[in-house]
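Here the complex is missing a single protein chain, while all its other protein chains stay put.
Just so it is clear, A and B label the chains in written order, and each chain counts residues from 1 on its own.
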Amino acid sequence: MTRWTMIADLRRCVGCQTCTAACKHANATPPGVQWRRVLDIEVGEYPEVKRAFVPVGCQHCDDPPCMHVCPTTATRKRADGIVTIDYDLCIGCAYCAVACPYQARYKTQRATFAYGKPAAHETKRHDPDRLAVATKCTFCVDRIDAGLATGKTPGVDPEATPACVNSCIAQALTFGDLDDPDSNVSKLLEGNQHFRMHEELGTGPNFHYLWDKALPTGGIPALERLVEEAMELA
Amino acid sequence: MSSAAAKRVPTYCYQCVAGPDLLTVKVEDGVATEVEPNFCAAAIHPGGGKVCVKAYGLVQKTYHPARVLTPMLRTNPRKGRNEDPGFVPISWDDAFTLIAGKLNAIRAEGLLNESGYPRVAATFGGGGTPQSYMGTFPAFLSAWGPVDMGFGSGQGVKCYHSEHLYGEFWHRAFIVAPDTPRTDYLISCGANVEASGGVVGVWRHANARVRGMKRVQVEPHLSITGACSAEWVPIKPKTDAAFLFALMHVLVHDAPRERLDLPFLVKRTASPYLVGPNGYYLRDRTSRKPLVWDRARGAAVPFDAAGMDEALEGRYEADAIEIGPDDAVLADGRLPGATAFTLTVEHLRPYTPEWAERVCEVPAARIRRIANEYLDHARVGETIEIDGATLPYRPVAVSLGKTVNNGWGGYECCWARTMLAALVGALEVPGGTIGTTVRLNRPQNDRLKSVKAGPDGFMAYPLNPTDKERWSPKPNIRNAYKTMIPLAADGPWSQALGPTHFSWMFLDETPKGLPQVTPPDVWFVYRTNPAISFWDTASVQQKMARFPFVVAFAFTRDETNHFADVLLPDAVDLESLQLIRIGGTKFVEQFWNHQGFALRQPVVASQGEARDFTDVASELAERCGLTREYVAAINRGVACVPLKGLGWSVELDTSRTHTRDAIWDAVCKAASAELTDGRELHGLDWWKAQGLMTNPFSQLDWYLLPTLVEQGLRFELPYQERLKRVGAELGARLHEHDMRWWDRQLEEYRALPAWKDFPGLWDDALREQGGEPADFPFWMLTARSMQYAWGGNVGMQMIREVSRNIAGHRGVIVNGATARRLGIADGDEIELATPHRSTRGSAVIREGIRPDTLLAIGQFDHWATPYAKDFGLASLNTLATMSLGLTDATGSGADVVRVSLRRVGGPRKERR
Partner (left out) sequence: MTYGPTPWVQRHWDLRAATNFVAGGAGAGLVVVSVVSGARGVPAAIALLAGLALVGVGLLAVWLEIGRPLRALNVFLNPRTSWMSREGIAAVVLGALAPLAAWLHATGSAAAPSTGALAALAALAFAYCQGRILRASKGIPAWRSTATPTLIVVTSLAEGAGLWWLAAPWHAQGTRAGITLFGLLLVARLVAWLVHRRTIVRHARASAALAPAGAVLAFGGTFAPLVLVAVAAVSASEGWVLGLAALAGALALATGAVYKTALVVRGAYNQGFAIPRMPVRGTPT
């Protein structure tokens, strides 16, 4: 089996928004719609302050609430884990948008352009099917499928890799198959400490965040995480 | 939605000084739709063939609805911010006729005005990046003759000015960088590499972080770089020199001496040189070479004597002469001398961490720990093999950022930083503090070849003369760099490295002794907006309104071309053609393993009547009767590369004009020939398909030390005898002409830089403006925005959209406790004011900033640029005044203003 997974290395990310911009290019999303975005998060009080840059977007959950709530079956999950939206079925009720704990979904009611009237590139790429329906990160599913069809490996060959990953200038984003123990993503998770966001909600996000290298003794991080989770639940 | 007609076109992005980077643009049915990295270049580009967020704005730039797409003529003769220029479209022919008419009138009258200044001036912004977009225009300027390129648009205040001059002086480092791939410990004083280091800077530092490099960010606010560092040290603004001096104090007074790199200090610096009673080197009477104390002989010998054992420390008596300014022999006979190192150690004695704590508000224990960590990581004595050669390995570095290394205190910081490297032998070696490229020395494209033996065992440096015979009170251009700033040298970049605000300041009142400064007859402006990006923007605007004839290459209307007489629409980034050099070592952190050339090509047809810069240059040359000189300049290599080499020539016929493609076809062939020793002559079509061509570049060439060793040279450290002499001579020259307005700056020429109350200078400045320092308790700072810096992309909707994800792009960052105290909530409109000016914007409440500091990222406050004029952001530039008092001896000022802060409408009642 295949399970496409995104990894964001928070040690690397500098919040430059290159991935945000690359996503907007690759997917021709209208102003204000950012399927990939990077948050600028600050915690603590002066002078004990930390600041982190956190890429977010659709987490392509194992158990996606957006899919369960969708009344039209427009939102589905592929065998490879990618959560998709059928724009022809979607009625634009936005139920999925409120069901998503990651604020990953957008609905653009009217055609909007950067400067009001559409410029040449916007006219070229405007897709009326995406108006008034739910949209979100697709993991650049078209690239993945086209790449696989020509024997490319997503996450390795740029032609088959999501645009955000391709664009990242800090090598903070990595994409690959989590079910393959030898894949880039499996190895990264193995060699580093990581977490998933809002994991307590049980959605099984396929978006992992690296925050430190693995501790020398293998069991400890896992134990630490368990304790943390227990504390969070409490 | 890929179209059958889709193709990907390779090109380059050099919007910021941290470039160039490589990209491809997807073109569908003749429309540029998508920017992507150049994956084919991943193997040779040190940032994986990627481009940063700015490059993604280029599609919107191409199709921007507010683009100027025909030449425009001003119809309102009155110029002013509130005057509608009344631009009307004209033909290119009419535009050329008008401009050439003005230019030819100048040629008839004389290229210099009555003051001796060039009648034609040109301003290009962005740290030299416009040159990668202006085709053969430099060849036109070269053909023209003297041009004043010293009207600043940010230079000196928005750049690493002191670093440029001192860095290049001490180690051929116009920009100084850590050897990030090998550094283990980096002290970064305000260097915001994650925002301004470009793709390669971000790439290298991300790798280093994951590898375990510890970076300590010393900065008043928690910048992007601070965020990505292991430790943030919130320091009081403009006190970095105190912090750095205290680090040095710990190294030379607390640490055992043998922990320093003593062989490096002895052999590769001037530490053993004996300094005489008047502060100048003791010299051999006949050879006039500086003396060192040879412990083997028990006598003073010239620094380059064979088989000696120099004493690093101590005081010795020697039979010598001491030569001061203007070759004056100050002393002769048995003279007492102390080694430069000993004087340095004594000089640093008072600068204890405890002293520094009182100045910079960083705990002494923390300073001491950082100094010791630096020392612990330095691996003094270890070596590393690079491309077959064994070099010292010193994985510690210190980097300095804007505002730290410009303005007062810049000299002190640069000296301390370079000395911190020298003390542990980490200067210009793997892992250490190294230079990127040269801009004042020649050749610009080969840093190592620029190393030539100079006086006293040091590298030669083209200081502007200060001796009686050659110094002149009549500068070649208005900012007087040649007269006032010896370190600025006299190359093509020197004009922009002088005190470029003087060109503007002196229009009101030229100080005593300099010829009267008047506006240029013709001013060309391209890819810069000094009416927004410089100090004191209101007065810059008033002054440019007095310029009689301004030709602005215009993308859209903006605050500078609002005052223009003619707007010319140049073909923008994705529409025009040019070949540039890539690779080798370039600023900010571009260290390549390859070097060669890359082509920028028309990805799509030009919009409207936008015209390629090369066509404009060729036409202007022809209409000014300069075709021969213009083509000759191209042949010489002004357009990237000489068109003739050993055994090959693609030189163009100087008797006639050439098409754009013909010119660049020849340049492309010459570039191929240069890379293949003349074996291959690939033309434009080949380059359009390939996009780039490179040869390997050895990593060994990242480091200057082997070259110095090879030539038997020393770094001119720690003692600045030459600068002391130059300063004294300059002072003498100025005083001979009764020019005393530069006296404060002359004090900076000290052999050993000392701490001065740098923050206090801003108190003085406030008082001069009639303000009381206590009423303006906040330090307003600015920082680069990666999304905007140098990009000229303030009108791009997408850039604005994505940049707003980063704190500070919506307003002024205010400390949480400060905001609570003043009744300010996030998003409130606030006013920042100086005694005479104010600027407004929204408050962005964050914890990552000192309570006495306010941060306004970027440079905004636009009022004419479409889209940007509606931002409503506060700008430091609106408040900063051009001030002689805040100008340092290198002619630069720091990007800092002292302000008051209040919530518009009064404090909120409830305290949040």
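Some points to look at:
Note that contacts are C-beta pairs under 8 Å (C-beta built on N, C-alpha and C of every residue); 3 or more make two chains touch, one makes a residue touch a chain.
The structure displayed is predicted, hence computed values, not measured ones.
Taking every chain of the complex into account, the chain not shown here touches A, B. When the missing chain is restored to the complex, the residue among A:Arg37, A:His60, A:His121 or A:Lys136 that touches it is A:Arg37.
Checked against the hidden chain, the listed residues B:Gln720, B:Asn805, B:Thr818 or B:Asn877 yield one contact partner: B:Asn805. Of the options A:Ala52, A:Ala120 or A:Leu188, the residue whose C-beta touches the omitted chain is A:Ala52.
Against the chain not shown here, chain B presents residues 208-209, 212-215, 228-231, 805. Listed here are the chain A residues that touch the chain not shown: 9-11, 13, 37, 39-41, 43, 50, 52, 54, 56, 65, 67-74, 89-95, 97-103, 107, 109, 131-133, 193, 195, 197-198, 201, 203, 209-213, 228, 232.
The rule we apply is simple: only the chains that are shown with their structure count from here on.
Mean C-alpha position of chain A lies 38 Å from that of chain B. Within the complex formed with chain B, the residues of chain A that make contact are 9, 11-12, 14-18, 20-22, 24-26, 28, 31-32, 34, 37-40, 42, 44-47, 49-53, 114-117, 119-122, 124-125, 127, 158, 163, 166-172, 213. Partner chain A is touched in their complex by these residues of chain B: 1, 28-29, 31-37, 39, 47-48, 50-53, 56-57, 59-60, 62-66, 194-195, 199, 202-203, 206-207, 209-210, 222, 224, 226-228, 232, 234, 786-787, 797-799, 801-803, 805-807, 815-817, 846-851, 867.
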